[in-house]
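For this depiction, one protein chain was excluded, whereas all remaining protein chains were kept in their positions.
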Amino acid sequence: MGVVEVAGVGMHPFGRHPDTSTTDMGVVAVRAALAEAEVGRGGFQAAFCGTAYGGVACGHKVLGALGMTGMPIVDVEAGCASGGAALQLAASAISSGQHDCVVVFGVEKMPRGIIRSSFFDPWQEEAGLAATPGYFALRAMRLMHTSGVTKDHLAAVVVKNRRHGAENPDAMFRSEVTAAEVLESRLVCEPLHLWMLCSPNEGAAAVVLRAGTGTGVRLASAVLRSHLPGSVLSESTPMSGLTDDAVVPPTTLAARDAFQESGLGPEDLDVVECQDTDAARELLSYEELGLCPAGGSAELLESGATTLGGRLPVNPSGGLLSKGEPLGASALGQVVELVRQLRDECGSRQVPGARTALSHTVGRGANAGVVVLQR
Amino acid sequence: MGVVEVAGVGMHPFGRHPDTSTTDMGVVAVRAALAEAEVGRGGFQAAFCGTAYGGVACGHKVLGALGMTGMPIVDVEAGCASGGAALQLAASAISSGQHDCVVVFGVEKMPRGIIRSSFFDPWQEEAGLAATPGYFALRAMRLMHTSGVTKDHLAAVVVKNRRHGAENPDAMFRSEVTAAEVLESRLVCEPLHLWMLCSPNEGAAAVVLRAGTGTGVRLASAVLRSHLPGSVLSESTPMSGLTDDAVVPPTTLAARDAFQESGLGPEDLDVVECQDTDAARELLSYEELGLCPAGGSAELLESGATTLGGRLPVNPSGGLLSKGEPLGASALGQVVELVRQLRDECGSRQVPGARTALSHTVGRGANAGVVVLQR
Amino acid sequence: MPVRHGLFVEGPPPALVCGRCGTCAKVHFPRALLCPYCSADTVDEVHVRGPGTLWAFTAVTAPPPGYAGDVPYGFGVVELPEGVRVVARITESDPAALSLDESMELVVVALHTDELGRSVVTYAFAPGS
Partner (left out) sequence: MPVRHGLFVEGPPPALVCGRCGTCAKVHFPRALLCPYCSADTVDEVHVRGPGTLWAFTAVTAPPPGYAGDVPYGFGVVELPEGVRVVARITESDPAALSLDESMELVVVALHTDELGRSVVTYAFAPGS
């Protein structure tokens, strides 16, 4: 399989942009990525657009506004992992020799507040079982039970990511917070307080991939996996599961594949961006990705390893807790951050000497996407 | 590139199924296709689901209900060509050697009546410019001007396809109609009467692809292309275009690529399923696909060539005019029909001795998908 | 009236309408046509009555989309002896009054009154006696 390199990245800042259309945000991100890659009209042979709420022909509108159509343009949806799915398809098209250069982007304008997903059936909504933060809370509670995680650890994740995000001009929240402030924010679903949950918002991110020589930033692996049945608290949100705690979660499936494909392991990583839809989800991701042993997430956090300056900074961008979550754009937002980290472009939030990076998203479906990048 | 063969196909009939969920329709189609292919759990390595209105995690729900998850599952949207896009991605994954077997399916439950698409901006709706059948009518009028098509020709397309559809148990409309009845149906937008327009509806279709030996039905090519700018009546529905009638339409781009990839030409085809969203769209497809010279569609229709029993039957399934159009499922519905034609399984609507077939969809975006199948 | 037919029987005693696979013997809820674990179509209907034990719990403090009942309400997962864990409303809406592994009884509770004046009910679990 051929080498795939990241030729350029671009972002439209994540936040609330009532006067900017989905198309306009996409244009900003794609144009910036193409400029970095020095790729113009006719310079790429396919485009993939990740979006969940972008509507019919979302990707076409962006490329139409740019005056760059004609190639296949496909919109892909895989929940929080939509951008990861798009990246995987693009990388395959290049590594297989089908294309030389592919543009991947994600765009989203999320509805405000709790997302009314088409995911749930009407009876689930009527019975109060479409309570998205409730599921997050149940997962958090199980993690507290199995891994010694406390509410103080949950607050500490928020403090860490908001501190990181304060240094990121593309983040929505750019102020630091204290643990006390986090724990004083409104209780949404015990143990989760409002500031422990990311905000759905708006934004765009773009990545240009091309067949490469291995110089620059290389896409070592991009894997998408869905869940195996059996886990009652899976992101697939079943109404029942088995009394079986050994069901391998999709994040672990994807990470195993990505490590195998790239010939790397958790010990090789210098920097990670992972799914922090809520503070507990970040800690669970540590365990599911193999950044620590099962049950070891609280200890890893406490060690300071995952804070900027530590051994393996996680979410140096500030994570979704600082950036907010524009569903179709969030996975590519992580990739943009990591490419910039690997290029040593991140200034005050730079992970010094970072050479190997991993991004992780997981969400409705359930889908998990893992991307490994190397310089 | 490796040979890709169609290992199995399955359908949930197109129509109105108020008591059947999107997931349940998908299960019926996928289960039938897997059974034909003799593929069980663990027997395929990826799945692609084409849908426009299926909502978050549409494909996952189908495979979850089947107890078959774990592999990457990606929902793709490319308007009327969604199924074609899914098929193209699956075929690439196989021909490149990435996977041995991939399941592709399309599912849809369309809203009733004229589709309120997220495609148009609010001001276009408010100004009456989101008039989908109006655009079809303008295209029809131009075709009447350039190709000598009359309203009698438009009625004759409906008569032909409804006659074909009367023999198809998976079609929604299974009665023949007369030209007089078509022309007496309500005028929607001159020259288009109600019966000249397909009905948005519900259904599912599935195809199992695998790396093959070339025996059985072979997927010779699956191409997706988007439009080039300039044509004011392009399916990309711009508000303006150039005074330039030489802009190559996406259908022609996709057909040229598909013919080149398969080493075949229009003269090699035995049977075609093409986009007949309205009666004029079928005739325009004849010209854009190269089934006749530019301006020759009325003559080709009049010759009887495209009727069952003719030299090159078009839409032996009855087309969208008989089957209705469940957006994400319609392209794969064509492929299911053509595979059955190539296997000589179509009984009273069989094209005798058919060995080479082409399917074509085009729609919002604009996207055009062309698939070439051979036995 | 039940929030959906085929989810539970009202009793007394109430029971959850589950599926048990004739091939792999695993139990799932709500009952499906095909086994979500092994794809077999040999699913039998089994009525699961409990009691179970509380496996995870919280309280929902703001009404989620499409929900017209009261808040806060308890929300959790109960493990049943048939080898199945079920997502359910919990009658106790104060998490501090609940504890992991405590015994839970299946009950039927009112959600809201629909536009025709009918009480819409659903399954839930209550801390046991």
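Each chain carries a letter (A, B and C) given by its place in the written order, and its residues are counted from 1.
The rule is simple: a contact is a pair of C-beta atoms (placed from the backbone, for glycine too) under 8 Å apart; a residue touches a chain by one contact, two chains touch by 3 or more.
Keep in mind that this is a model prediction, so the values were computed, not measured.
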Touching partners, among the displayed chains, of the absent chain: A, B
Residue of B:Arg142, B:Arg174, B:Arg256 or B:Arg355 in touch with the missing chain, whole complex considered: B:Arg142
Chain not shown: contacting residue from A:Leu66, A:Leu264 or A:Ala305: A:Leu66
Identified contact with the non-displayed chain, of B:Gln88, B:Thr132, B:Ser297 or B:Ser317: B:Thr132
Residues from chain A at the interface with the omitted partner, ascending: 27, 40-41, 64-68
Touching residues on chain B - with respect to the absent chain: 114-117, 120-123, 125-134, 137-139, 141-142, 145, 186-192, 229-230, 232-233, 238-243
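The rule we apply is simple: only the chains that are shown with their structure count from here on.
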Length of the line joining the C-alpha centres of chain A and chain C, rounded to whole Å: 32
Centroid distance [mean C-alpha coordinates] between chain B and chain A, Å: 34
Per-residue multi-chain contacts in chain A, two or more chains: 117, 229, 238
Multi-chain contact residues (two or more partners), chain C: 36-37
